[in-house]
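Of the protein chains in this complex, one is absent; all others appear in place.
On to chain A.
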Amino acid sequence: MVVSTAAPAAEVQVGARPQRRTLRDRLKRDWTLLLLCLPGVLYFVVFFYVPLLGNVIAFKDYAPFLGIEGSPWVGLENFVMLLEEPEFWTAVGNTLQITALQLLLYFPAPIALALLLNSLVGNRVKRLVQTVVYLPHFLSWVVVVAMFQQVIGGAGTITTFLAAHDVTIGNLMADPGLFKLMATAQVIWKDTGWGTIIFLAAITAIDVSQYEAAAIDGADWKRRLWHVTLPGIRPVIIMLLILRLGDILSVGFEQMVLQRDAVGAEASEVIDTYIYYHGVINGDWGMSTAAGLMKGLIGAALIYAANKLAHRFGEQGIYR
């Protein structure tokens, strides 16, 4: 036995050119690595790829007691029903409005703050401000919304302060008409600081000699900002815009669930909460899966389209 196993091994050594290795030899060499991959791969199979296939229930009349396979096919019926639901269109409308507000008000905020931080001469002040503004990113949405409530909620300090001076603003946190603006304000408070990191890094990567040349040519700070800094970080801005575009249909799910009681479903229903309340809570499994599937496909298509567009304009985009 010993001889017989030793012989092939010797042969392998003779012909040990890497590209000639057979599957068996590679398996023998790499089995430890494959074993190391196993838990992670298993995770992605079970909680990504199999559920991905589970989306077939969008085309079925799913009933939990029949299971996915046992439930009857219904073709596109779930999609037709979904598109005829006024509540679904409310959710789509709210989602798009909040996305628009975020693009308009939140997206530029980290860029502006990064430019402001970059213009600081003292490094110590800069680092101190950074330490403070990064912090809210690490808070849970429960904490963030609670913090807003204690300041501008019905009994909030600013609300009561203003009321004591005869200015009534009411409970901003429970006003359905203001909800979308409030939700955007919460995102700004939570993530503006964190968002500066990538822009600050991009600004640091700009060649200092460009600024020197511009200054020698007599460009003041406004022109240097416009002609050197902003063009320098343009690829990063475009990359983040593309990523945001792919996520256009996802807006702060947890935020909406938390404030639903205060402002009502009409104002706060977005596509993700629609899926949760109609699917998990009400048991409209097929229809809400159809909503999720559509959302996912549109998102992927948007990423693809935006990336193509970026290439058209001579930018790097996120992939080639």
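Going forward, a residue touches a chain if its C-beta (ideal position, glycine included) is under 8 Å from a C-beta of that chain, and two chains touch if they have at least 3 such contacts; residues count from 1.
The definition used in the following text is that contacts and distances are computed from a predicted model.
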Chain not displayed: protein name in its UniProt record ("AzlD domain-containing protein", "Nitrite reductase large subunit", "SRPBCC domain-containing protein" or "ABC transporter permease"): "ABC transporter permease"
Residues in chain A touching the chain absent from view: 18, 23, 26-27, 29-30, 32-34, 36-37, 39-41, 43-44, 46-55, 57, 68, 113, 116, 119-121, 125, 129, 131-136, 138-143, 145-151, 155-157, 159-160, 189, 193, 197-198, 201, 211, 215, 220-221, 253-254, 257-259, 261-262, 272, 275-276, 279-280, 285, 288-289, 292-293, 295-296, 299-300, 303
